[in-house]
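Moving on to chain A:
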Amino acid sequence: MAEMKTAAYICKGCELGVRLDAAALVKVATKDGKMNLVREHDFLCSADGVAMIRNDIDNEAVNHVAICACSRRAKTEAFNFPTVAISRGNLREGVIWIRPDTDEARETTQEMAEDYVRMACAEVKAMKVPEGNPNTGTSKTLLVVGGGMSGMTAALESAKAGYKVVLIEKTGALGGMAAKLWRRIPNREPFKAPMDNGVADLVAQIDADANIKVYLNAVIAKTAGAPGRFKVDVAVESGPTVTEDIGAIIQATGFTPYDMAKLPNLGAGQANVVDQLGLESLARAANGGPIKRADGKEVKSVVFVQCAGQRDATKEHLEYCSGHCCATSVKQAMYFKDANPDVDTVVLYTDLRMPGNNEDFYRAAQNKGVIFSKGAVANVSASGNGCTVKFKDLILNEETSTDADLVVLATGMVPTTGPDLDQLNETNRLAEGGDATAKEQVVQMMSKSVLNLDYRQGPDVPQFKHGFNDSHFICFPYETRRTAIYAAGPVRRPMDIAQAQEDATGAAMKAIQAMENAGLGRAAHPRSGDLSFPTARLEGCTQCKRCTVECPFGAIDEDEKRFPLFNESRCRRCGTCMGACPVRVISFENYSVNTVGAQIKAVDIPDEFSEKPRVLILACENDAYPALDMAGMNRNAYDPFVRVIPVRCLGSVNTIWITDALNSGYDGVMLMGCKHGEQYQCHFVKGSELGRYRMSKIYDTLKGMNLEEDRLMDLEVAITDIETLPKKINDYAARIVEMGMSPFKGL
Partner candidate 1 sequence: MAKKEYAFYPGCSSQKGASASNYLVSVESMCKTLDIKMTEIPDWNCCAASISYAEAGNLPRHVLNARNFALAADNLPGQDIVATCAACWLGARESKERLEHSSVLLEDTNTALKEAGLNIKVIPEIKHMVEVLIEDLGYSELASHVKKPLAGMKIAGYVGCQTNRPFGIHGESFENPMYLDKLIETVGAEPTPYDQKVTCCGGALAFSEPEKAQAQIKDIIESAYDSGADMVVTPCPLCQANVEVYQGQINKRYGTKFNIPVLYYSQLMVVAYGGSAKDAGLNGQVIRARKLEDLAGK
Partner candidate 2 sequence: MSDMNQQMTTRYKNNFLKEIEQQAEMGDWVKMCMQCGVCSGSCPTNFHPGWAHPPQEIFMMIRAGKRDEVLDSQSMWMCTSCYNCYVRCPRKLPITHIMHGIAEYAYRLGRAPKGQPTLHLSKTFWNNCTKSGRTNEVQLTQTLYFKDGIVSGIKKALVMQDVAIGLVKAGRLNIMEALGGGHKCKGAKGIHAMLAKARELENQRKGRAA
């Protein structure tokens, strides 16, 4: 490895040269920063400035570069030197733009800038250029779990892109729920009539595709490894278990209809009440002719009860809406009308949900004579040779009823996601404590596992709400918490076939991408392309397991000796493990306890009589840091005594940084991270939550140091807090003044 040669560049453009004493900054970089080479430039991001840096790299063997100019978020195209370690001293957005241009402010502004130069120099010296995860996998085969519409689509779309696919299906045939449908909701114009379910066509395409290997009557016995190098044991009924080398996984295990037996009010158990799937089987039996009930009587009148056991505010049944059922009932009402226009069909709904072009489908059903009535159904009872549906007609504002030969309940979707990991882990804990019932429950729960992941953190993908595998990211809907494992179709979120096929295609894209990046040793979203990866100095490890427990992505297992075993390609590079480690043995090449710690130490701490306190801000780089930047762009001034260090995630904040800072005479520490909890905004899902939990423990330490609790301030920050954040910083600075200077200064 080449010897470290450092260089610092001080930019004088954008008024930096006017507002700051550049010569003094050069001196700081040379003397305090101990940089081998220090240069200033009038316009560093210009072609000329960039050429100067490029020349130093190419001809002067400079390989560690501290650019002291604008924010790391600005001018990224210009300052793009991928082969060297780079730090950015934020003198523009972080200093001159948040300080007034006055004589009184000049001194503190200059001090601020000098500290940022010191910090940039310190950081870059602690950094290495990441070389990429060497532990890459080479498999480019996609595993699709579930042979329904979503699974078949994912398989075919991946194969079309040139990838090999292993498709496993629990039952003896492909097709899933869609195969049980007589017809499906139309997905293209004119949206007027039900269309062929499309299963036979997809099955034929799969049969004809040499890239797709299908296992029927098969389940996953075990999934070990990591993206690019999964080993998946496929257990085939009455056959040997086969192990497949897999690059990425799509879980498309679909749904089961909500059990209508739980709806006695709505006629569960009555012969003439069916759920939507039940009606599909009657329609298939009718084969386009008049639909007959189980007892053979031709149905002359039918009532559809929407939201049966769904949208249930009492939480006794499903709380959510399954999205497809309005259109499904419309479709099913058309089965009747198309076979015999004289059949009376009534759809009782409270909100008819036919988004997009489905509105045309709704109109088409009305045109065929389907009656839609906004009604809240009270109950369905057997009467005569059929049923009586009692309901409140919300338009006519009266309690009423109607009779029908058959009642169809729109019951909604229950995802087949496998056991809930939080519940499983809790039960596991009880079982390990010797609880016999818990032991049985664990066995029971494990039997429902879909993926049987051989992961320290449990056998399946964590669930979000209502048991679905959704991500809760609006901008990034596919991001599960298990790298290279994506959910598609109704297991991810309630949806109809058209959406499930679109979803499956998108999931296939993500899975292919994950395999490609795993092969190159690169991170997946949100730090896609990042070549850094965590390593642990195991000789210092105390086997406390905090890293393995806390990793939001289940990347870390334990080896036979109970040391943490990093599966780099499962890792998303958030640094939560690094933050969690009490003995600080985990680090990334370009982000470590040291890169941050060195910056903390580099700040010049004036003595207690200077009336110049110092506040350390550790700011999440995704939201808080951009908010501070934009505060600068808007010239929203804030206190000159703060020093800001961006962190990958609050989860990566190691408590040592805080205690070191306070010990070395900082007067306060502010943490700025994203919202956590159910509506979390943390891009590492649990990162900010774990970070905060960790910080909550530090108050005891403060007490031990005889420091006020307020010396540490934890702020929830959103990227839009451009006006409020400077105010909060100033308030905190005022609070520090109130408390007085830290007693640790100069110790």
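Throughout what follows, a residue touches a chain if its C-beta (ideal position, glycine included) is under 8 Å from a C-beta of that chain, and two chains touch if they have at least 3 such contacts; residues count from 1.
Picked so that all candidates are chains of the complex that A comes from, given by their letters.
None of these values were measured; they are calculated from a predicted model.
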| request: Sort out for me which candidate, 1 or 2, comes into contact with chain A in this complex. | output: 2
| query | For chain A, which residues count as touching candidate 2 in their complex? | reply | 301, 303, 342, 344, 346, 362-363, 366-367, 369, 371-374, 393, 395-396, 400-403
